[in-house]
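One protein chain is absent from this view; the other protein chains keep their places.
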Amino acid sequence: MAENTTDSLMVVSAHAGDFVWRAGGAIALSAARGERVTVVCLSYGERGESAKAWREGKQLAEIKELRRTEAAAAADVLGADIRFLDAGDYPLPESPELIDRLVTVYRETAPTVVLTHTLVDPYNGDHPAAARMALQARILAQAVGYDALGEPLGAPPVFSFEPHQSEMSEFRPDVLLDITEVFEIKRQAMRCLDAQEHMWIYYEDLAARRGVQLERNAGPNLGLLRNSRAEAFVRHYPHVTAKLS
Amino acid sequence: MAENTTDSLMVVSAHAGDFVWRAGGAIALSAARGERVTVVCLSYGERGESAKAWREGKQLAEIKELRRTEAAAAADVLGADIRFLDAGDYPLPESPELIDRLVTVYRETAPTVVLTHTLVDPYNGDHPAAARMALQARILAQAVGYDALGEPLGAPPVFSFEPHQSEMSEFRPDVLLDITEVFEIKRQAMRCLDAQEHMWIYYEDLAARRGVQLERNAGPNLGLLRNSRAEAFVRHYPHVTAKLS
Amino acid sequence: MAENTTDSLMVVSAHAGDFVWRAGGAIALSAARGERVTVVCLSYGERGESAKAWREGKQLAEIKELRRTEAAAAADVLGADIRFLDAGDYPLPESPELIDRLVTVYRETAPTVVLTHTLVDPYNGDHPAAARMALQARILAQAVGYDALGEPLGAPPVFSFEPHQSEMSEFRPDVLLDITEVFEIKRQAMRCLDAQEHMWIYYEDLAARRGVQLERNAGPNLGLLRNSRAEAFVRHYPHVTAKLS
Amino acid sequence: MAENTTDSLMVVSAHAGDFVWRAGGAIALSAARGERVTVVCLSYGERGESAKAWREGKQLAEIKELRRTEAAAAADVLGADIRFLDAGDYPLPESPELIDRLVTVYRETAPTVVLTHTLVDPYNGDHPAAARMALQARILAQAVGYDALGEPLGAPPVFSFEPHQSEMSEFRPDVLLDITEVFEIKRQAMRCLDAQEHMWIYYEDLAARRGVQLERNAGPNLGLLRNSRAEAFVRHYPHVTAKLS
Amino acid sequence: MAENTTDSLMVVSAHAGDFVWRAGGAIALSAARGERVTVVCLSYGERGESAKAWREGKQLAEIKELRRTEAAAAADVLGADIRFLDAGDYPLPESPELIDRLVTVYRETAPTVVLTHTLVDPYNGDHPAAARMALQARILAQAVGYDALGEPLGAPPVFSFEPHQSEMSEFRPDVLLDITEVFEIKRQAMRCLDAQEHMWIYYEDLAARRGVQLERNAGPNLGLLRNSRAEAFVRHYPHVTAKLS
Partner (left out) sequence: MAENTTDSLMVVSAHAGDFVWRAGGAIALSAARGERVTVVCLSYGERGESAKAWREGKQLAEIKELRRTEAAAAADVLGADIRFLDAGDYPLPESPELIDRLVTVYRETAPTVVLTHTLVDPYNGDHPAAARMALQARILAQAVGYDALGEPLGAPPVFSFEPHQSEMSEFRPDVLLDITEVFEIKRQAMRCLDAQEHMWIYYEDLAARRGVQLERNAGPNLGLLRNSRAEAFVRHYPHVTAKLS
């Protein structure tokens, strides 16, 4: 497929695995269209999402390396560049410095779509922290007066990807993205994350359930679709469009 | 422009003027693409939105005829078919019969997009009543077991168009529709509604304000757009799509 | 006190006792300023709020007469006119006819302030029904084209008075009304309602609690106020004013 | 198991199948404890939820009989009495008469727990209609002055069971009910509903997903639980208890 | 009463008095059942809730000692251990170090129930700050990778106790806890807090009002209960249970 030279997807992920479970389909679709895709992992999830490794007696440095390797492999399968900011997790500390590093990525990659966590997640404080920083950095990056390299950013649309316990996180899907054609790629990427095997099934089931809902909301196409797989997103800003659909 | 033979827009309007002020741009865009557009006026707005005529001493039948003529002219300018169900206003009575008449229109026109009022409007009880009936009829029209002519409906997306006092009606725009290219047509259609002259300016200003917001949310196009005109909408069901934007 | 010839208070009460418990202070204040005050009781509360009388073996007609007498006495103490529409309770039926009767009262009394129930009350379906009808009639009464005697109504502010279980009814006070100076009158009016003795203490305590909150929100007067009594209200439309306070 | 002579569960279901998919586990648990369980089906779901039968060319009477037979079999498997009010569906008409019939059941069965639909469901208007009637009838049944046989009802807790598209129906689980021990019974009951085969898998998956969440919220028991199955509910009134847990 | 060796209650209180007014009944009930109860006071409330002492000309150290003595006495009456972290108030500073100290208490006491403030309180910024830290520490304490002594925590249920101005703090009671049998103990504990005499009456009245609501929501027990006293709570996570009630 020819490269798409203008569209650019940026994904801000609190931990090394989040982008795979929650946005792997969106990433694969974007990459398949030849777009630039950049995943920013703020931490490796070394403390909060690596229980298995800790129980096996592994040490911090080892666990970080492990998670990094897995995440890099998953990003490779999906077709994305990946950057690790190694800011620490549990808690993921919010700081002007970390936000500034995100501004730099915004200015460099000039995303036309941004994906990140929800602003509410009562099961994981790092997720909202990541979302707050991603949103704040996006605003700063738009200001010509903000002191960072690169051109001021346009105002790209932002979407929250789906948290682990949707209803408790005030996640009411605004968008159902059809990922049927790239679902095998997402499945393969999830398989790169050995540390969280129990998640594989969970997110395969979720994709099927969101697929059923996609079919039920697909309007005139209802009845034509079969075995759809979908990811759900919540939109942060109004959708600018020339055609209602 | 070649006719678009599959897309079909249906607009459910409580009174004779609502579709012009609130969705005239969307209608004109749809018609300009060659789509079928059907406006259903549940009433003429003869009691609640014809103060000028009543103050001039006109009688009920005369006022209904007046509003009908104006609305038909506006629909003609916009490129839409229009039907008047003459169910009465202030209050617009909700009934199974009126809902059934809407089911019939749904089955006949097979809309791929539906526009109607908001479910909340503390300044006008007819608007939410119209929206409730439009939504209920849409569900009934989907059931193969519902006894009406025509094929069961797919599940078309539904949008609420903008009420007169947005914030008081819990109207938070989900979609900003670029109507710049058809704005002159909308302006001309508004001019057909003599009874409500004070609304012309109000809705021209609103289109400009929504246009400013469209530009501010337009992402990479920011700075390219000038003097945009827009209409705002709230989406009722998740957006089904193959590409985030 | 000289009569105030322009201000007019209208209170729409589902049952015979509601206006006393929930708005007795506001009514007494208004009457004390010489304003016209009109209480409309949609029903006597004969089925839903007369448990004591039913348990004593009284019959329907007798209970209605009892509640009417009590409510009339309370209104007299407060300084209000009272009208009984006798529409029945448990359930209070919503109908165009009953709404039309309310329109007639609106047009006749030209209220400058309207009080009624909350739109949410999970413990009593009649209360929201009364509120819906009061609000709908207010809109209809404003339309010159609505066929009823009298001049079209201006758009008077509407307040919900406090329900029995505030938090469960989404009642977040917007206004704390200082009723200290008329509190003895309210107490006396409550004493007219023999059938609901347990309510006397409850609403005296509530007035003291709302009084504490009034003092805590009274700004520069904080510390000057003592033993305040207050009633809480929720405002339905924006406050139009020439001075913030 | 010895019969529990005081506890009584009442389930108000819009259509013949709802109580199985959404509350089959709760019903089976209750029956297993020897409680009285009464399911009230307001309609057979003959128009709105019997697409397969209509497509096979069956007629209305035949379809109603079919759905009745299936639902009765499912109730039998779960251990519940079932009543069919045959009020019609799509739309399910709300009326004082139907509410009165529900009052009669409340008075007769004296439920200590009530289950019904959510008050919001943008995909099915009958569900909220059923919930509104169930809630209204519960309030009426408590009034000694309401004219129906039997003793006035206490105020039993009410729960909404889970709708088909939870997030779109503002369904945020308040309660996760452990149905692991009766899950096979629920599975068997679901199998009685031939007309809706695609639902079997969907609700088995949902039970597993809710089970994962139950384990994640189970506090000190975390880690002890395996392969849990759960149903989610939303509570309408505060939980009255002598012990926080 | 025999000691309950598994249940453990942890209460996180911003100031020295909060746990008494807002959760004294829950604490006394828990202690009466032989459970371990640990109160953590993040500050003494030396600046923000000791107006009387400041007006009497006392100095900071003296006031802290005074509040400490009072709070310790109240905890003793209720049957709870108490710890003072002395982090300062007005404002109560949020920091990783303070959160870490809370993690240590979580790991040590292994609570099965956690009580803290609401996340919203427009009258007191320390209360939401305490709640945010209590919730964040609870999440961290669950992670095996978090570096602190003791076993990773299960996921205990969390409840917000009632703020001073409930409706303004978005406090809608989920749970009404029957504290009738321990109410005299709570009253005695409140009497230990000399600095805030005006609160005694306020919270006795509140307990009675919540008691009335408890009776009204108590279902089949309605009518059996008399003079109940209750405390209200809001639940943060779904209730995991094997029986609806």
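Each chain gets a letter, A, B, C, D and E, in the order it is written, and its residues are counted from 1.
Methods note: a contact is a pair of C-beta atoms (placed from the backbone, for glycine too) under 8 Å apart; a residue touches a chain by one contact, two chains touch by 3 or more.
None of these values were measured; they are calculated from a predicted model.
> The complex has one chain that is not drawn here; which of the drawn chains does it touch?
Those shown chains that the absent chain touches are A, B, C, E.
> If I consider the whole complex, including the chain that's not displayed, which of C:Ala110, C:Ala129 or C:Leu206 touches that chain?
C:Ala110
> Pick from C:Ala53, C:Val105, C:Leu119 or C:Ala232: which residue touches the chain that isn't shown?
Per the contact definition at the top, the residue touching the missing chain is C:Ala232.
> Can you list, in ascending order, the chain C residues touching the missing chain?
For chain C, the residues touching the absent chain are 6, 26, 29-30, 33, 110, 112-113, 115, 154-157, 159, 173-178, 213-214, 216-223, 232-233, 235, 237-245.
> Since one chain isn't shown, list which residues of chain E touch it in the complete complex.
Answer for chain E: residues 46-48, 50-51, 54-55, 63, 90-91, 93, 122-125, 168 touch the chain left out.
> For the chain that got dropped from the picture, name the residues of chain A it touches.
For chain A, the residues touching the absent chain are 96, 99, 135-136, 139-140, 143-147, 236-238.
Operating definition for what follows: only the chains that are shown with their structure count from here on.
> Taking the mean of all protein CA atoms as the centre, name the chain whose own CA mean is closest to it.
Smallest offset from the overall C-alpha mean is found for D.
> Report, in whole Å, the distance between the mean C-alpha point of chain A and the mean C-alpha point of chain C.
53
> Taking each chain's centre as the mean of its CA atoms, how far is chain A from chain E in angstrom?
Once rounded, the distance between the two centres reads 38 Å.
> At which residue positions does chain D touch at least two other chains?
Counting only residues that touch two or more other chains, chain D contributes 123, 168, 173, 213, 216, 237-238.
> Pick one for the touching-chains graph, please: line, ring, star, complete, other.
other
> Under the stated touch criterion, can you name all the chain pairs that qualify?
Contact pairs between chains: A-B, A-D, A-E, B-C, B-D, C-D, C-E, D-E.
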